[in-house]
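Take a look at the following structure, please.
All protein chains of the complex are present and in place, except for one that has been dropped.
Order as written gives the chain letters A and B; numbering starts at 1 within each chain.
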Amino acid sequence: MEMTQWTVLVNFFVLSLEILQSTSNKLDNCKPVSYPKSCKELLHLYGCLPDGLYILSSSSGATYLTFCDMTTNGGGWTLVASIHENNMYGKCTVGDRWSSQQENNQNVPEGDGSWSNKVTFGTVEAATSDDFKNPGYYEITAQDMSVWHVPNELSVDQWKEKSIFRYHTENNFLNQYGGNLYNLYKAYPVRYKAGACKTNNGPSSPIVYDHGNAGSLPKFYGPSTTIEYEPGYISFRAFNNEQAALALCSGVKPVGCNVEHICIGGGGFFPEGGGRQCGDFAGFDWDGYGTHNGWSASKEITESVVMLFYR
Amino acid sequence: MEMTQWTVLVNFFVLSLEILQSTSNKLDNCKPVSYPKSCKELLHLYGCLPDGLYILSSSSGATYLTFCDMTTNGGGWTLVASIHENNMYGKCTVGDRWSSQQENNQNVPEGDGSWSNKVTFGTVEAATSDDFKNPGYYEITAQDMSVWHVPNELSVDQWKEKSIFRYHTENNFLNQYGGNLYNLYKAYPVRYKAGACKTNNGPSSPIVYDHGNAGSLPKFYGPSTTIEYEPGYISFRAFNNEQAALALCSGVKPVGCNVEHICIGGGGFFPEGGGRQCGDFAGFDWDGYGTHNGWSASKEITESVVMLFYR
Partner (left out) sequence: MEMTQWTVLVNFFVLSLEILQSTSNKLDNCKPVSYPKSCKELLHLYGCLPDGLYILSSSSGATYLTFCDMTTNGGGWTLVASIHENNMYGKCTVGDRWSSQQENNQNVPEGDGSWSNKVTFGTVEAATSDDFKNPGYYEITAQDMSVWHVPNELSVDQWKEKSIFRYHTENNFLNQYGGNLYNLYKAYPVRYKAGACKTNNGPSSPIVYDHGNAGSLPKFYGPSTTIEYEPGYISFRAFNNEQAALALCSGVKPVGCNVEHICIGGGGFFPEGGGRQCGDFAGFDWDGYGTHNGWSASKEITESVVMLFYR
């Protein structure tokens, strides 16, 4: 080996080590640019992933942690919200973020407005103990929804197994309403007097059960409500007799006007009963808390959160 | 050295360089943990950037997303807060984070204390639907402020174009008050009975309009207020007749004692009218909500957030 070859070799080494050096320095300051924007996108990247918590990016580059159902009906479902009744006795008090925290008040017909604004709250790990809404709610463009009713206080790894019922849509109904609930509710505002019962209700979509079935609805909603709904649907924005607006009717399509006992979330004013229906779970306790008598829902559904997923 | 040895060596080099290459490519997808601390710093790094959402770092290394106005008067303005009236009928109720959420109460003279503490709340994407305050409010050292009045519910990309008026200071007035509002309000507490009207008001700074002009103020504030202010200023901490403290008077310097109709934010106690002035937008509805009669402000300004920027 000649001297020039030797020199070339040594120079190669020096160069290599300098690059390695700078590489190592850079690495110490590194983090990834961006995460997927939905569980669906994430699942497409990997092909197959377990259910669990994942980090997603919003379009602005901010990140948030949420739960992905990666297995039901092909997976790719992003948890975007949970509706939790923190105090059934509190009528539009602190914690009623899906209706109103301003007490029953005609001057605040949309209440807190959470269904159609970009305010976010809660964390995924506390989604069975508190209301939860993340940027996916208004950012993700989706075709379908799934819904889980999960008993309060359960940990993430218990949600699926112990949920009382779960279902999804599979007709791409969100395509017609702007791809998510934020846009749907912009078109169908959850506002007192924005319409009348039956005539101005928002859309419904048929559902497919993943756990439980339509036959168990009478176990959950009050006995008096059975003539008020058709099972097998998820429905959006329904008015009651007094023109109070309810946001979401899970498992049913309302056919009557006493929707406050089968629908959740709502605007900020409920005329009947001096505001006794104002709150995240509206009139679920009309004939007593968890009694499952008359118009009252069962304790089981009253003490479960309603989780909303997009795909 | 034989030819085979030489070949082995060269192959080693090629392999090494290929790995280095792929490593470097991966590195290009990485970015540093530490972001700039203000929009001004970010703009200096790049020379020229569009208005929009950016990630900033606080001094502790935590990150937050906010809006940067990168174009007005040279750009570099960091959004640090928005004051949003969630319920003009709620008098120091939930959501009145810039005054008090404890109802009108003499025992809570500073109310929630948000003007001079490090509590943060809200998100930039919901800054037209909810109160917003980020770490920049107390961390950034600034010289000047700009203010935007933006109609409620607008999306980030509509803010600038649809704002009802916008202005900035350009006299470096914040240099005299510790470089930000956190320090300014430590020196001029927003506290009931901390002073008297006119004699103990805090500082004012002249402003330059970027959209709208002083001539449009009478369209926004109530007709009765025109003798209460001098236009062309932003003012801080003003007392009313009853020694209630108001935090910020946008577009004006108060010369009278009915400042609750031209100033926003405040302490936790407003003696007049049984607390009817307690709330983020104080007495803007004194002669009816959005009527623009007597002391009442217009619907337009009542339903707009006030965004605060530093530079």
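The working rule: contacts are C-beta pairs under 8 Å (C-beta built on N, C-alpha and C of every residue); 3 or more make two chains touch, one makes a residue touch a chain.
Since the model is a prediction, treat every value here as computed from it, not as a measurement.
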| task | May I ask which residue of B:71, B:117, B:143 or B:216 touches the chain that does not appear here? | result | B:117
| Which chain A residues would touch the chain omitted from the figure, given the whole complex? | 1, 6, 9, 13, 16-17, 20, 23-24, 27, 30-32, 53, 55, 65, 86-90, 93-95, 122-126, 129-130, 153, 155, 289
| Sites on chain B contacted by the missing partner chain, in the whole complex | 1, 5, 9, 12, 16, 19-20, 23, 26, 30, 33, 58, 60-62, 94, 101-103, 105, 107-108, 112-113, 117-120, 135
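One rule holds for everything that comes next: only the chains that are shown with their structure count from here on.
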| remark: Between chain A and chain B, the Cα-mean centres are separated in Å by 30
